[in-house]
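Below is one structure; the comments refer to it alone.
Of the protein chains in this complex, one is absent; all others appear in place.
Showing chain A:
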């Protein structure tokens, strides 16, 4: 057999086309040739052609009802597309790989594929990366593997922080809290809630931070935790306009154990003018209303 990858490709293409003499496509033989051609192209640094060969090999495996191998080839093609900086294809290939993994009932690799795509696109197309992370989390949630999604939630929140969408990041941390609650990961849950509160404070939205704290305090695990005490101290300091106390709490060990992005933001607290914040506790009370 000729070792020229181009010849292998053309031969494989012929094997998949129907003619007067060939009434059914020989996908098995063609797939083997595509795989060999891909290896040949890769060895000679012709990544564009190797990518095409792997795509076709993936199609071949799919036609042979072997979604696992098809997904593997798709992932390899995506990695090559990443090398070539063809970002649209990176996302498409990894998505396709994920679908193929789901087809053969493997949620974890499916989620990993989307995670890889998101990591590849984080700097180039952050919005797409967020969508990919979200989809990856959903795949694991549907399969009841919430514990495996923690890192994905954090990564997605970090992308939001890079984009300075702090409210969205906080919401994602609260979603992490839900996942942690499902699998009794109390520590991660409490950290997620404190992270969300810090994000609201960094966005200079004390009202939202207080609402978030009140909501989270409904959960016993959080109420009894060190993170709850830190959040309470932070909010007290904000309401009293005590900058020193804010800085002290922000550099405490409870905050130092959070995500590195959150620690960075916490160190910068307070943002904006804290002295301007006044507690409007009695403003909305009607003296005549005795109920």
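For the reader, a short list of remarks on this structure follows.
Basically, a contact is a pair of C-beta atoms (placed from the backbone, for glycine too) under 8 Å apart; a residue touches a chain by one contact, two chains touch by 3 or more; residues count from 1.
Everything below uses one rule, namely that contacts and distances are computed from a predicted model.
The UniProt record for the undisplayed chain lists the protein name "Syntaxin-73", from the options "DNA-directed RNA polymerases I and III subunit RPAC1", "DNA topoisomerase (ATP-hydrolyzing)", "Exosome complex component RRP40" or "Syntaxin-73".
Note that of A:39, A:131 or A:232, the residue touching the chain absent from this view is A:232. From the set A:10, A:85, A:214 or A:271, the residue in touch with the chain omitted from the display is A:214, counting the whole complex. For the options A:148, A:161, A:250 or A:265, the residue in contact with the chain missing from this view is A:148. Touch with the chain omitted from the figure is made, among A:25, A:63 or A:183, by A:183. Contacts to the hidden chain, counted on chain A, fall at residues 145, 147-148, 150, 167-168, 170-171, 174-175, 177-178, 180-189, 193, 196, 208, 210-219, 223, 226, 232-233, 235-236, 239-240, 253-254, 256-257, 279.
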